[in-house]
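Removed: one protein chain of the complex. Kept in place: all other protein chains.
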Amino acid sequence: MTAPRKGLLALVAMIRKEFRQLRRNPTNLRFMLVMPVVQVLMMGFAMTMQVRHVPTLLVDLDQSAVSRNVLAEFRNGPLFDIQGTAYSLDRLRSEFDSGRVALAVVLPDHFERDLRRHRTPRVQLVLDGVNGNEAEIAAGYASAILAAAVAPYGHPGGLHRVTVAPRAAFNPNLHSRYYYIPGMVTLAVMFLTVAMAAMSIVRERERGTYDQLMVTPLPRSAFILGKLIPFAILALVAQTLALTMAVLVFQIPIRGSLWLFFFFTLIFQLSSLGLGLVMSAASQTQQQAMFLAWFFLVVVMMLSGFFAPIDNAPRIIEWISRADPMRYYIAASREILIKGSGLAVLWPEAVILLGFGVVLLTAGTLLVQKRSG
Amino acid sequence: MLEPETERPVVVRTRALTRKFGAFTAVDALDLDVHEGEIFGFLGANGAGKTTTIKILCGLLLPTSGTGTVAGFDVLTRSEDIKRSIGYMSQRFSLYDDLSVRENLEFYAGLYGIGSRRLARRLDELVPRLQLAEHLDKLTASIPMGWKQRVALAAATVHDPAIVFLDEPTGGVDPVSRRAFWGLIDELARSGKTVFVTTHYMDEAEYCHRISVMNAGRIIALGSPADLKAQAGLETIQELFLALVRRDERPGAGPQGGTSR
Partner (left out) sequence: MIQRLWAVLRKEFAHILRDPRTLLVVLAMPLAQLLLMANAVSLDVHSTPIAVVDLDHSPASRAFIRELSSSFFRMTEAPRTTVHLDRLFRGGAIDGIVVIPQHFERDLVSRPAVPVQVLVDGSDANTATLVTGFVNAVAERFSLRGAPGSGPPIALTTRLLYNPEGNTLFFIVPGLAGLILTLVSTLLTSLALVREKESGTLEQILVSPLSPLEIILGKVGPYFVLALADGLLILAAAVTLYQLPIRGSLPLLLVLMLPFVLAYLALGLLISSGVATQTAAVLVSLGGTMLPNLILSNLIFPIASMPRPLQLASLIVPGRYFLDIIRGVVIKGVGISDLIPQTVFLCAFSAVMLVISIKSFRERLG
């Protein structure tokens, strides 16, 4: 029999064995397939920067008909959750300290009188500034409500307001889902495949089967491919599953070519599996492998622009992030799924991803030694 | 047997084979010749260096110095060729617990490039010989220790290697199963295979054609069990072993028994 054919047989045997082991452990398998779906669904519902239900305290120091009317406007709509009305400033600070309220609208003494006499009463918005962004946005909403409520008491001719007419390119309703889900799907799947790939070689080492493998003529390439291919297939299945769920549940429009998206997924997987391989080869125990995997995954995720656009980060971080393969993948998948871009625009990303994949896989392969100790 | 073992070709040969771990010498200038068709017993206290020697011969470890050939291939440069000619059963049980017996065998056959037709023929031979039929489709984790060792032997010989290294194959196995297992080893030797086996059971040493006794990385005795007992004037291998090790550990005592003639 020829050597290549033997190598192929060995590879097939490796792949079959890995799949059998996966199947023998249905809990793990189920976890790997279901977790990304759960993650994507949860994140899809949870990840929004929209500010709603701000716990609000209305402070009415005037207790007039007008002040009551103005404050009553805050009770409409989902923006503010009114925690109560106070008639003095005594307990204001403690309400913030305990976190019961995040916004207080303070109407001063003589509010009605001053308003009617055009004497410009001083209204105060007090906000919990720990989350600065949320505070600013909530202040904006509150100002809008106040402005509308006091308009009838303004000068003859009414109040002249500047309103904001937002228009979002590509995503008119500003669903953060559109932004997150392509990345989320990948991330969920990548977490599992990298972690599992990282642990799988070390596990053989810990259990003593590694040496047994190494005394066979199994070529190193077949060993590594045999380890990685099942995870790659599993990852693709999990990804398809999660993406399908996401599309169905969140009605995400897929503007570009799904095939192109899968192509990018595939070449990105080269890098993530290569990363797993390097970590596995560099570790002595599964614990080590796991921690390495966890660390790098979190870093890779944070630098990828998944949570926040990386362009706004400090220069040095932005530079580091260029060594993050996920950055290119996230960018490409958003372009494809949301903007409908094609390979004509995205070929640089494809080339970079392929480069990362080749480098990481080569590094991992070189690190795997066909010897023990 | 038609001819004395010593006249048959040498299939495992080491000269001044040495392996150090840092400052510690685990295998110290080992000289060995093992002949085709021989059952070669490797005795020695814990930590004597038996497993280390076997790992070097199997290509899992590189020697620090010295030379060694297995099946005519140099352990330093041709370990991948060696791997095609040998079977190895490690001291630790190392099959996949979460695969069935058949799946384990299929897997190892695949690693050696054995296609399904050849494997079927091979299983027809191995399964009755090792009496594995009733356990073939059980999960490896669920079968008794004695059978696990047989499965490991089957996996190590599924590709019909010329040389088999067995590192404590009968550890933790009951006397009946051990006896049966040695019957299998004997059959292997009869069919022309060379068996290189370590053990801590002195009764098993009696089944070997030749034994070597190792202590602290060196060989302190080598020969057929009968010759060695006669030389020392002792009744059993057990007594022989104890006497040899005791003598070797006296300060100033050099290696005894020498290398093969």
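So that you can tell them apart, the chains are marked A and B in the order they are listed, and the count of residues begins at 1 in each.
The rule we apply is simple: contacts are C-beta pairs under 8 Å (C-beta built on N, C-alpha and C of every residue); 3 or more make two chains touch, one makes a residue touch a chain.
What you are looking at is a predicted structure, and each value in this text was computed from that prediction instead of being measured.
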Check your understanding: Which shown chains does the chain we cannot see touch?
Key -> A
Revision key, fill the gap. Missing-chain contact, candidates A:M302, A:L343 or A:V359, resolves to A:M302
Review point. Which residue, A:A195, A:L243 or A:A281, contacts the hidden chain when the whole complex is considered?
Key: A:A195
Review point. Touching the left-out chain: which of A:L89, A:A151 or A:L258?
Key: A:A151
**Study point:** Hidden partner chain, residues of subunit A it touches
**Key:** 25, 27-28, 31-32, 35, 38-39, 42-43, 45-55, 81, 93-94, 96-99, 115, 118, 120-137, 139-141, 143-144, 146-147, 150-151, 153-155, 157-172, 174-180, 191-192, 195-196, 199, 203, 206-207, 283-288, 290-292, 294-295, 298-299, 302-303, 307-314, 317, 320-321, 334, 338-339
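Operating definition for what follows: only the chains that are shown with their structure count from here on.
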Study note, to complete from the structure: subunit A to subunit B, mean C-alpha position gap in Å, rounds to 55
Point to revise | subunit A-touching residues of subunit B, taken from the complex the two chains share | key: 55, 58-62, 79-80, 83-84, 86, 88, 90, 92-96, 98-99, 103, 106-115, 139, 155
Study note, to complete from the structure: Interface with subunit B, subunit A side, in the complex: residues 1, 5-7, 9-10, 12-14, 16-17, 20-21, 24-25, 207-209, 211-218, 370-373
